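Of the protein chains in this complex, one is absent; all others appear in place.
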Amino acid sequence: MIVTLSPDAPASTVEHLMSSAISLGLSARVLSYDDGAQVVGIDGSLSIDINQLPGVTTVQVKHKPYMLASREERAPSVVRVGNVRIGGAEPVIMAGPCVVEGRDELICAARAVKAAGATMLRGGAYKPRTSPYAFQGLGEDGLKHLAAAREATGLPVVTEVLEPEQVELVARYADMLQVGARNMQNYPLLRRVGAANKPVLLKRGFSATVDEWLMAAEYILAHGNPNVVLCERGIRGFDPAFRFNLDLNAVPLAKELSHLPVVVDPSHGTGVRSLVAPMSMAALASGADGLIIEVHPNPDLAKCDASQTISPAELATINRRGRALVAALAEDHTLFNLPIELEVILSA
Amino acid sequence: MIVTLSPDAPASTVEHLMSSAISLGLSARVLSYDDGAQVVGIDGSLSIDINQLPGVTTVQVKHKPYMLASREERAPSVVRVGNVRIGGAEPVIMAGPCVVEGRDELICAARAVKAAGATMLRGGAYKPRTSPYAFQGLGEDGLKHLAAAREATGLPVVTEVLEPEQVELVARYADMLQVGARNMQNYPLLRRVGAANKPVLLKRGFSATVDEWLMAAEYILAHGNPNVVLCERGIRGFDPAFRFNLDLNAVPLAKELSHLPVVVDPSHGTGVRSLVAPMSMAALASGADGLIIEVHPNPDLAKCDASQTISPAELATINRRGRALVAALAEDHTLFNLPIELEVILSA
Amino acid sequence: MIVTLSPDAPASTVEHLMSSAISLGLSARVLSYDDGAQVVGIDGSLSIDINQLPGVTTVQVKHKPYMLASREERAPSVVRVGNVRIGGAEPVIMAGPCVVEGRDELICAARAVKAAGATMLRGGAYKPRTSPYAFQGLGEDGLKHLAAAREATGLPVVTEVLEPEQVELVARYADMLQVGARNMQNYPLLRRVGAANKPVLLKRGFSATVDEWLMAAEYILAHGNPNVVLCERGIRGFDPAFRFNLDLNAVPLAKELSHLPVVVDPSHGTGVRSLVAPMSMAALASGADGLIIEVHPNPDLAKCDASQTISPAELATINRRGRALVAALAEDHTLFNLPIELEVILSA
Partner (left out) sequence: MIVTLSPDAPASTVEHLMSSAISLGLSARVLSYDDGAQVVGIDGSLSIDINQLPGVTTVQVKHKPYMLASREERAPSVVRVGNVRIGGAEPVIMAGPCVVEGRDELICAARAVKAAGATMLRGGAYKPRTSPYAFQGLGEDGLKHLAAAREATGLPVVTEVLEPEQVELVARYADMLQVGARNMQNYPLLRRVGAANKPVLLKRGFSATVDEWLMAAEYILAHGNPNVVLCERGIRGFDPAFRFNLDLNAVPLAKELSHLPVVVDPSHGTGVRSLVAPMSMAALASGADGLIIEVHPNPDLAKCDASQTISPAELATINRRGRALVAALAEDHTLFNLPIELEVILSA
């Protein structure tokens, strides 16, 4: 059962719902959104007349298993990261190097992506690497460099957190916590970022169904953190031409099923530099709320993922063409009406 | 070895190339494009000095195995179907019912999709069905209805051909021959449509790599038919939320590797009605030259594929928004220049 | 509706069933097995009391869509090819080169595989090749060589047929017609081999579900040919270590759903020589009725598929170990009873 409350609902309503649930042996949880709305999710049904309680907006008895992530009970959410709004009219562009290589290099890269139109900075301090012998990132030094780059440019920072114990440390430096594809079903980590007071970027596991992805988001929401952004980053496929298969079908489906914003990573999603620009356009056209792209001042020298990394100049093109595309679709949407000939035929 | 010839190349050049190849025991073939250009593909290297022959434009010694389909030797092709150009500035919109249900119904559907912006009519007279007991289409009657609908609306017609012996019959009625996904590697069929004088729409097999798709196109080109349009229509995936996984990554990759136009089928590609519109936008943004969409005046009553069929009104929206999107991307492309801040950083 | 008839059912029963169906506008078909049993499949239900008709064994009103292939109405079938029984106690071992290279070479290969334990000879006269420029087989000459090898060794011959018009020609030389994976849903071809009087080996398409595979078999059965053997040959997967992913799960599932015998092709199914032997053992242990294996007297010199071709000596090992394995499982099956300790616990 999902109960949504208006911002002016009295505390007594929440208390009443929670105590009624507990008295029936049902587990329940409250999620408070930044816009003041509250949602109570209950693993079962209460016998009281909920609609009578002050401040109750809707009551859903039948719903998806991801009750807090579901679109059934909430209009599309906007997640704020610093001064950036994800899920609003403007697409967010997160860009930066795969891995933080050094303080000066990072500040240089941050300035370049900002000039190219990026609104957030990405970069890895802790890197999940397939090989135990590969470079695993600079760790806390990397986090410090990210904070320095934010200071230099004003761009909010998103970076990956790999294990529950790192959450507190990473949250001290970063503006947004990224949970990587390999960790999409690392439940202890999901619980810990669910208890953190920073927004979370949740990448889709590379063989996760959309339902499993939303259930992973539900773990974070159920632990009290309302600020979750989904990120499609490619699934496993059979064609060796691609490192991964960017699955844009998941974008409109996730937005149909959930109120959470969705961004797309065309860099990991294809693994092919020349496909990053066209798939960025496709992602925005499919309804994505933004992009996260690997950019390096000198892509061929990038310490990891060079073959999928683009230059700031290419990012500038993506940014400008992407914004033109979003504007064209938005304008057209407003002006929509049927062609007269079709109206005639359909009304015949 | 690929040799390209200008439209004014004398016949003697082709003859010389062919006889040189034959004298070395190499097989060779000539392909003549509608724009007058000619390409000679030879399975090996000639010892003569080809660049000296009159009318020779380029000579490629190393090339992809799909030598005639390759982008290496030819700028993007435009394929004409009646008065429609596929691969030009305007996207082609092919639309119509999954299966031809009757003469009057089809003419009604054709009028509706035309009013909604479609520039070609699609519809199945011969249907490949998983079950031997399912409706297999109206056959030649269906072809006659398609011809009648073309007469009533002026829309050129594309329809599927299932076996080599049908090619002649279908070509008598249709403007474009469709080879379905299940037949992408039906080589006798590819050879026969390669010898037909009608353009061919070649759907990607639902577990074919892009390389295999281009090799299938090569069969058609190698038999003399230069007018091939590729069609991405979804691949097999693991998420039961989709009937197929529309693989837009294949669009920019195919256009990078080949000069052939590419259209996208978001209806079969997703199997989900609500995803047809967003994935249509994504397809055009990824660089597709057009769309092929299942449309029925009353989608829920469609005799097959109802769950992925949209209404003419939805098509009208897709058409208008799609054209706005293509225009926005085209205009932006023309005006491209770097933001000044980025120029400063990059030149530093 | 499926009606099964005993071998002694009078012709009048079949006639009555067929005319009743026709009078209701239902399509119907009769399939006669070599053991004398007959099955009538009707696309709907008759109103007459069928159980009263003489010779009727069973009547199934609810059944799978592949009514003739279904296990619901028939015990596991045995298909005879010459003196070989497929589906009986002994596994069939089909072996031979990928492609027929010449008369003497083939006879030499046939003698070697026979000495190594093979009971049927395989070899391609018509080859489906991804590239139009690759060697496409010797055609009718290849068929003649296969017939000569049969005469020299007594081994029945299975070879691929690529298009409907070839069926008659290939059936003149071969003992069994192979429909390849690329043609699993080539319905005109399925209909034609369904009308031929030779048994058919139907390979699974490399992204076909088991249901789709059985529906393809149904096409052959519905056109009157009861002698169909299924062949699992690997599906598309994401790991580049394998050419295809041999999907043994499909073997016990197909045998649970259908009465048709199933053989396995570990050569195409893995594409890796060193995996052919262990996956052959696994195939037989999963319940397969036999194997089809690419063998060449000198694997490294094979004209195609060299990397997955094994030597006759390796085949001899597979044959001997495979027969030992099948015997061990058969014997154990006969002697089955529960351990006493478990009986005590379960009866407690």
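As written, the chain order gives the labels A, B and C, with residue 1 at the start of each chain.
Everything below uses one rule, namely that a contact is a pair of C-beta atoms (placed from the backbone, for glycine too) under 8 Å apart; a residue touches a chain by one contact, two chains touch by 3 or more.
Every value quoted in this text rests on a predicted model; they were computed, and no experiment measured them.
Note on the chain not shown: across the whole complex it touches A, B, C.
Listed residues C:Ile2, C:Val170, C:Leu275 or C:Ala302: the one in touch with the omitted chain is C:Leu275. Interface note: of C:Ala11, C:Ala75 or C:Leu346, the residue touching the hidden chain in the full complex is C:Leu346.
Note that of C:Val84, C:Leu284 or C:Cys304, the residue touching the chain absent from this view is C:Leu284.
One chain of the complex is left out; on subunit A, the residues touching it are 27, 43, 65-66, 128-133, 162-165, 182-183, 185-189, 206-207, 212, 215, 218-219, 222-223, 235-236. Where subunit C meets the omitted chain, the residues involved are 108, 111-112, 114-117, 207, 209-211, 235, 237-242, 245-253, 256, 270, 272, 274-275, 278-279, 281-287, 297, 312-313, 316-317, 320-321, 324-325, 327-329, 331-333, 336, 338-339, 341-342, 344-346.
Seen from subunit B, the chain kept out of the figure touches residues 236-238, 240.
Heads up, the rule we're going with is that only the chains that are shown with their structure count from here on.
Superposition of subunit A on subunit C using C-alpha atoms only gives a rotation of 180 degrees, nearest 5.
Once the centre of each chain is set as its mean CA position, subunit A and subunit B turn out to be 35 Å apart. Residue positions 207, 235 of subunit B each touch two or more of the other chains.
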